[in-house]
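The complex is shown incomplete by one protein chain, all other protein chains being positioned as in the whole.
This part shows chain A:
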Amino acid sequence: MGTVHAKAEQSLTEAPDFGSKNLPRDHAEPHTFKEIDLEAVRARVDRINVDGLARTKNDIVEDCIKELFKAKDFQDVLIKAHRARVKLDELGCFKNISVFIDTSKGDKATPDGLEVTFNVKEFTRLTGGVSTQVGNNEGALLIGMRAPNIFGRGERVQVEYSHGSKRTSNFNLSFIKPFRGSHRPTFTTSVFQSQSEWPSSGYKQLERGLLLDLGFYSTPFLKHNLQWEANIRDLSALSRTTSFEVREQSGLSLKSALKHILSFDLRDDLIFPSAGSLFQVTTEVAGIGGNVGFLKNDFFLQGNYALIEDVVIQGCLSAGLRWRTGTFLGGPLSVRGFEQRGIGPHSDGDALGATAHWSAGLHLFTPLPFRPGRGGFGELFRTHFFVNAGNVGNFRMSKDSDLIETLKANMRLSYGLGVALRLGNMARLEVNYCFPYSFDKGDQTHAGVQFGIGVQFL
């Protein structure tokens, strides 16, 4: 957050102690500090100024800041001013927001009156840029253009094109409209085209589609996304040696699917969290129109616990169930020590997919040995020890068999150590030395050095 400045007249300075640490004090009199309870300082916000508004409409700004008038004491003012600032930031209209709190002056000023001023700077009409992006174990060049806040209420249009190192290319044009309301709903509509190659499964695909998304919060941290996606997928065999089972799937298909994503993220950091957990459940049903019908259920749980400062234990659990479509497991982002999609049924070396999977990981992140570059460059790195386990297959449930036994049978296990690197605030790069410990005959293992780049890791 930005800086909250507080200036007050002499009569008030005795009360709050937030500035006192910076005041030069005589060492002989260290006990003249007064313990002040901020909640005891009565305050009332008389006026709020917002400076720097040009095309942003007043109503959405009012929504963000009106809570501030309800503040009763000075601590309340500070907290509510901070919340208002976060809300203004979430509108996505402003480049820079700073807050000033002053005593109110003038004819209508009340005795406890304060005047809060937000200085905002709006985005220009059109911004753009070229950047690099990492995800799904490949690097990509990203060209993007954005027209923020077009109609003055946070609406934006963005265009993105990316070209990846593994011959993937993506194009995306989207329109985003945030709405007013307590559940912070956001409506997104986008058209996209994505082209990708999957050498591990022997095919390439071209997808063109339309996505409608409604995101909202049901409680302050519980986020829902309701999506409808229609896309045309053109799947084709990558080479003459592609297995026939994969070749049989080639051709065009039209998918129309409803998707619900529920996420609950309380982590303190996206890349190297030291506390908090993430919980995500995805359900996708396809077959409302089109000729693709399936049901997908995925679940991901991550918990973090700091043993001592900077030494963090992370546990992950993920599971997925499929009806009439396939799931894959293995690779540097999932069960390490295996090739991408290397676990499970294969035909002529091409991964076929199975109906269910589960995987779990236990990680220990510590700072680099002897902590070079402490507090600076060295904080980008972590030493990483891990044990991964998982299983994929067409698990059949019968009355006699025990569920746990079925899932455990033929379990894959790998362990290893390596170095993890923070890339920006969105991706992680890992270089690990892996030891596949137990695996199946048909699996494609990857013992030794394995390299992974991605956003969500097991």
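Rule of thumb we're sticking to: a contact is a pair of C-beta atoms (placed from the backbone, for glycine too) under 8 Å apart; a residue touches a chain by one contact, two chains touch by 3 or more; residues count from 1.
By our rule, contacts and distances are computed from a predicted model.
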item	value
UniProt protein name of the chain not shown, from "Essential protein Yae1 N-terminal domain-containing protein", "ER membrane protein complex subunit 2", "Metaxin-2" or "Glycosyltransferase family 62 protein"	"Metaxin-2"
Residue, one of A:232, A:362 or A:413, that touches the chain absent here	A:232
Candidate in contact with the missing chain, chosen from A:40, A:252 or A:426	A:252
Full-complex contact with the absent chain, from A:185, A:276, A:290 or A:315	A:290
Missing-chain contacts mapped onto chain A	232, 234-237, 239-240, 244, 247-248, 250-252, 254, 289-291, 348
